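Dumping the structure here so I can ask a few things about it.
Note that this complex is displayed minus one protein chain, with the remaining chains in position.
Residue numbering begins at 1 within each chain, and the chains themselves are lettered A, B, C and D in the order written.
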Amino acid sequence: MDNLNRRPRIGVYICHCGINIGSVVDVPGLVEYASRLPGVVVAREYTYMCSDPGQNLVKEDIKNEGLNRVIVASCSPRMHEPTFRKTLKEAGLNPYYLEMANIREQCSWVHPDKEQATHKARKLVEAAVVKAMLLEALEEKEVDVIPACLVIGAGIAGIQASLDIADAGFKVYLVEKTPSVGGRMAQLDKTFPTLDCSACILTPKMVDVANHPNIELMSYSQLESIEGYVGNFKATVRKKARFVNFNTCTGCGVCAENCRLAGRIPNEFDENIGMRGAIYLPFPQAVPAKYTIDPERCLQLTKGKCGKEGPACAAACGPGSIDFEQEDELVEIEIGTVIVATGYDVFDCTRKPEYGWEDIDNVMTGLEFERLVSASGPTGGHVILGRDKKGEGGYEPKKVAFIHCVGSRDKSVGNEYCSRVCCMYLAKQAHLVRDKLPDADIAVFYMDVRAFGKGFEEFYDRVRREGVRYIRGNPSEIYRTGEDHTVVIKVEDTLTGTPMEYEADLVVLGVGLEPRRDVREIIDLFKLSQSTDGFFMEAHPKLRPVDTASDGVYLAGCCQGPKDIPDTVAQAKGAASSALILMAYGKVKVEALVSVVSPDECRGCGFCMEVCPFGAIELVDQNRMGNIVQVAQVNEALCKGCGSCAAACLSGAIQPRSFKDEQILPQIAVLGVRI
Amino acid sequence: MVDESKLREKAAEVLAREDVRRLIGWKRGTYGFEAAPCVIKDASEAEALIFDPTCVQNPASFITLEEKKPVPRGQEADTRKIAVMVKGCDSRAIVQQLVEKAYDRDHVIVLGIPCLGVIDRRKAAALFGDVASQVSAKVDAEKVAVDVGGDVKTVDRKDILMDKCLRCRYPNPLVYDELLADEVEKWAGDEFADVGEFEGQSPEEKWAFWEEQFSKCIRCYSCRNVCPMCYCVECVVTKLQPQWTRRATDISENTVYHIQRAWHLAGRCIECMECQRVCPVDIPIMTLNRKLTRDVKEMFEYEPGVDVEAQPLLASYNPQDPEDFIM
Amino acid sequence: MMDDTNPYLPYTAKILEAWFETPGDRCIKTFKVSFEDEKVRDTWSHRPGQCAMVGRLGTGESMFCISSSPTEEGYLRFSIMRAGKNTAALHELEAGDTMTVRGPLGNSFPVEEWEGKNIITIGGGIGQAPLRPVINYIRANKDSYGDLTVLYGARTSEDHCFKGEFEEFFSEGTTCHLSVDVEEEKWPHFVGFVPTLLMEVSPSPDNAIAVTCGPPVMINFVVQNLEKLGFAPEQIYTTLEERMKCGIGKCGRCNIGNLYVCKDGPVFSYATLKKIPEAFA
Amino acid sequence: MSAEEFEPNIVAFLCNWCSYAGADLAGTSRTQYLPNVKIIRVMCSGRVNPLFLVNALQQGADGVLISGCHPGDCHYMEGNYYARRRYTLMHKLLEHVGVDPGRVNMSWVSASEGAKFKDVVEDTVTKAKEAGPMEQFRRRRINW
Partner (left out) sequence: MGDYKFAKTKLAEVIGAMSDYQVVAPVESGEVVRFAVVDDPAKVTLEFSNTNVPPKELMFPETETLFRFRLGGTDLEPEVPDAAARRAVFGIRPCDAMAYTIVEKLYNWDFPDPYFNNRREATTLVGYACAEPCANCFCPSLGGGPGSEKGLDSIAFDLGDTMYLKTLTDKGEELVKALGGVLESAGEAEARAAAKQVEEAEGKIRRSIDTEGIAEHLPELYGHPFWEQFSDRCLSCGICTFLCPTCHCFDIQDESEGLDARRARMWDTCMFSEYSLHASGHNPRPTRKERTCNRVSHKYSFFPTNFDAIACVGCGRCINYCPVNIDLLDILEKSKQADAKEAQDA
């Protein structure tokens, strides 16, 4: 008859662990004590329970004595629980009918007094016995993993991860929000410390991603919803309307030239220092090289009318690719794993008004400066400021100041962390200025220089030797004096202790990296956690830096924390390999120690749902004698059995298997009694 | 103060609606200083409704108290709305019930009544003795006029109003579909001086106090049943499997009962004081509740029953939560 | 028979045999027990339909009907369905263990009054337990009664209690109709609910007594159908169930109107119940 | 019972991943500590129902200890944050009822802090000793 109704028949096995336990704990006495506990049918001792003969003892007794619960009193369950579970399984007993009493780490090794150690061992064994009475058989399940991965964000992290997975032969859906892949790296000019041209090393990868047979690139798209669990996610992706026929557009660009708004709309890709039209390609090397109409600016789309003759772009387009009727498309995909690589935003300088970024046009962020010096940027790579709308006039700065740690290591703006790249990119940019304007006076204001990476210190040294002044001090204020471009930086040189005012005609703010401002979207979709700095939280800071709390969802790149390109790529490869492990194996074990809801007791308050770190709980309708009520339901594939839900539930309606209230309370009763 | 004829009119109007099942309000009781809560199902009965300082009970308790009777196969459950009249404090119960998804907002029609305080029957009895007639009363910013069988006496608010009213932070309902009178001005604040005072005692003094109080408890569970926030399908306190507290009444079980009850209301108690009001043996239950209310406010900047969008206190956290007692 | 100085004190009884009748979450286990105290064993007597509080010390007691007939000597039988705390604890017990028994309690079927009449028993699920003593009593006193007809149904054939015994009925010639609720392979008997089975068998009300027990809905329909067949309320008997604690008419909860199920019941004639509106609540 | 003789009994709830591992480390490093603390393993400090503490005190424990991973290190990301809120509050509630605050203890012990575990045990026992035997609402046979 089902085990449900069988009276517990418990076997207790006390291990001597050589002399590790036996020399302190009175093992024979313990056996004798255990044999008298209710429910115990056999109690034995053995030198090494974990040895084959030790395990065989258990197996024999299961067969001969009809044991249905086994207690091993030995070392820590963290050590041998899996071993003995296997023993039970081999003997045909459900492995979850095992309970261990830790009488080595918790008794013999820490309590030299034999009597005390033995007494405590007795209690621990007794507690194991009362718990074992109430153990239940649990089922270990495996689910298939769909051999496809969703990568969100096509910065260098997303690109690299996609390529690795695709190369291993698995399907990748790469979803990128903007019209082109490339991310921040595409915005950069040269990269420290090697000074490779960013575009030169990135573009080939961008093209690979677009052409790889295993990668389905979904640019200008956004994840709408995701449900399911590791191995079996269902996602809906919104492919935003480009209003340009993706298949026929040749990327020739005549449309953009003809756009009535050409050169009148700030280009986000150029950090708004360059201009584009309402139909645009964010940058010349953009992948895919397909034009996109900005629906918020396009006259035809916003006003329903574009000039007297109708849309100029449409008229100009040879293949007739312009389609104002195009609508967003929702695509459903099924994937087994997910890599989140949504990158970062730079610090928003309006939160540091004392630096005047908003008002003073020759105070710019590091990223703006990248665009300024980029050969593909609005000035063609010339360091020229103050040009008019037509791109004429302007001046070359003579005195250039770089300021470290803007929005990093600064509690006043809420960012305590170091952004890790600013020291180096400012050094790089100082070098670029020196390169392009050999006569300029260049000063760098820093708190301290962190040149920790491979080749960083050497690079920093080189830049200093190039005649870049490093002044230790944190500017308190930046303002403009008169009519000309002179900007005054108020700062105290903290090495000499002298206050100074440095005048410059270009100030570059070494803005730090911040979580993307639209990060909530992703958090809500995946129920990801954030660390205190706001970046996505990894499952373990040291040992599982690319995993998240949600199985099958991994992190890559700056969305997890500031890092430079090599680190980003390394992490992307790590995330790819994690995803690949699952997909290559094809199956994933689902935790057996999951929580269960007793729907008749649940009041549907959702407390459990709120606390569950894994989003494993949802409220569902239930018919309670004709009345429809909401009750919690656990998705066993998502639940990790932490039991947080059980402590939050006031009704005791949700309980983690093997750690239920009714299993723990008897333990408390045994251990609580003072003797 | 609310105009009772308007209140009745409004109630009749709501009750006449197809989608409304019943209305919970107050009517004159059969004796003494407390009105009777009443549940009416027909517009014609709206005439009985009243509102004055004898309307002490929290009608929000009845929303969750309503048994869902088994619906015979083939029949549909009655899911029509419940209309409920609430004072400021009562309305917080509705807010908190909504936070806890006890029902959908559109399941209830809330008729809010700004309130100047309600009578504490124990204080009143000390002033007027035991009265068998039906008392009515009027309250203004300073005085309460109590009408005992036609004999009107005016007393100071603090001498007769419930303690919760003397420190009321929310005299105006926080959630309502309609307000039945103009908002009143907030007249009091709450410094939790009583909590501080109690805390000043030594553990021995505190226990001596509670030992006496808890040993009186007859475990009638009225304090639980009346509480608008106590609506679990099966309360852990009376559950048999596992049995957290035994049914026996002794100082051990009684104490554990009280700790459990207070704990389960941590961050949920909306200070309506119903529990203490109903206790037949005058156990100062609010002394426990208010301690938690104060601590929750101080340590977690949290106040239950004021924001429908809030997360439940103990189902949320802040990485910066205090942890000075942790080793 | 109860301890006459203190009706709360149970006797201990040794389990002679124990076996499962049915599988599943709400499985039924039958216990054959005998009192440990010789004096109790010798003086004990009960009547068909009477009950006893059966329990385990430390868990509690519950009311169960004694499912053996007084004519079965040397032991008592209880058939217990797993329902909650006490029954789960009782189910853990096996032959050789002890349980407590306090009784006999309540009234019984007026088997003497029925002498000379045809008896029809209509049972469903665990409801067969109180009928079993009646059946066995009549089988043991065959000569004093007319025909015995046994109708019994359960959800599936697995869920039938006392499966083995029906074979005996068939072989000894007792009329016996079995049913299952839903179609089943190799089921030679009736398929459908018990009230339908009753109509199918259509026993005659002449000089007959019908005794029924089962889930409340079943009882309701069976009684209606019996009336349709022409049975008068006085000819119909049933046993009722209410939550109970003391079993001796003091703890309060088992009343139906002014009648206490533990004391005035569990056996009631339909004529009595008809007068109490609550009985069919 | 004089204060010297009194050996308090402590029930401890340790999370599997950090504190229980920390206690294991104390064992493997042969760090000797007081035997008064008896450990119940749970997967996460967030699992520990605050009513467990009350129950332990009622059953006769003279003190309780809940220990989990340091903030930010929870194996389940957030469990210890919830636990922290719960116990900070439960601690206050029990104190209000007159339970000596030294009876309720919480600590963060990581898997590498065997030595800290010893200290925590020592501290907990000292505090419980100062508080004396838990008699207030202990279940006593005499009560019935």
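Just so it is clear, contacts are C-beta pairs under 8 Å (C-beta built on N, C-alpha and C of every residue); 3 or more make two chains touch, one makes a residue touch a chain.
What you see is a predicted model; the values in this text were computed from it and never measured.
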Task: Per the touch definition above, residue among B:Val39, B:Leu166 or B:Ala181 touching the missing chain - done: B:Val39
Task: Hidden-chain contact residue, picked from the options C:Leu93, C:Leu178, C:Ile248 or C:Leu273 - done: C:Ile248
Open item on the list: So one chain is hidden, and I want to know which residue out of C:Met2, C:Ile15, C:Ala129 or C:Cys161 touches that hidden chain in the complete assembly.
Closed with: C:Met2
Task: Touching residues (missing chain, whole complex) on chain C - done: 2, 5-10, 12, 36, 57-61, 83-84, 87, 98, 100, 216, 241-243, 245-246, 248-253, 255-258, 263, 276-278, 281
Open item on the list: Touching the absent chain: which residues on chain B qualify?
Closed with: 22, 29-32, 34-39, 57, 61-62, 65, 67, 69-70, 130-132, 212-213, 215-216, 218-222, 225-226, 238, 246-250, 274, 277-278, 280-283
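Convention: only the chains that are shown with their structure count from here on.
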Task: Chain pair with more C-beta contacts, B-D versus A-C - done: B-D
Task: Rounded Å distance, chain B centre to chain D centre (Cα mean) - done: 35
TODO: Identify all positions of chain C at which a residue touches two or more other chains, and write them in rising order.
DONE: none
TODO: Please set out, as single numbers or ranges, the residues of chain D touching at least two other chains.
DONE: 50, 55, 58, 72, 78, 82, 86
Task: Residues on chain C engaged by chain A in the complex (per definition of touch) - done: 20, 23-25, 27, 29, 82, 91-94
Open item on the list: Quick check: in the complex, which residue numbers of chain D touch chain B?
Closed with: 50-51, 54-55, 58, 71-72, 78, 81-82, 84-101, 105-108, 119-120, 123-124, 136-140, 143-144
- [ ] Give every residue of chain A touching chain B within the complex, in rising order.
- [x] 532, 600-608, 610-611, 619, 624-630, 648, 650-653, 661-662, 665
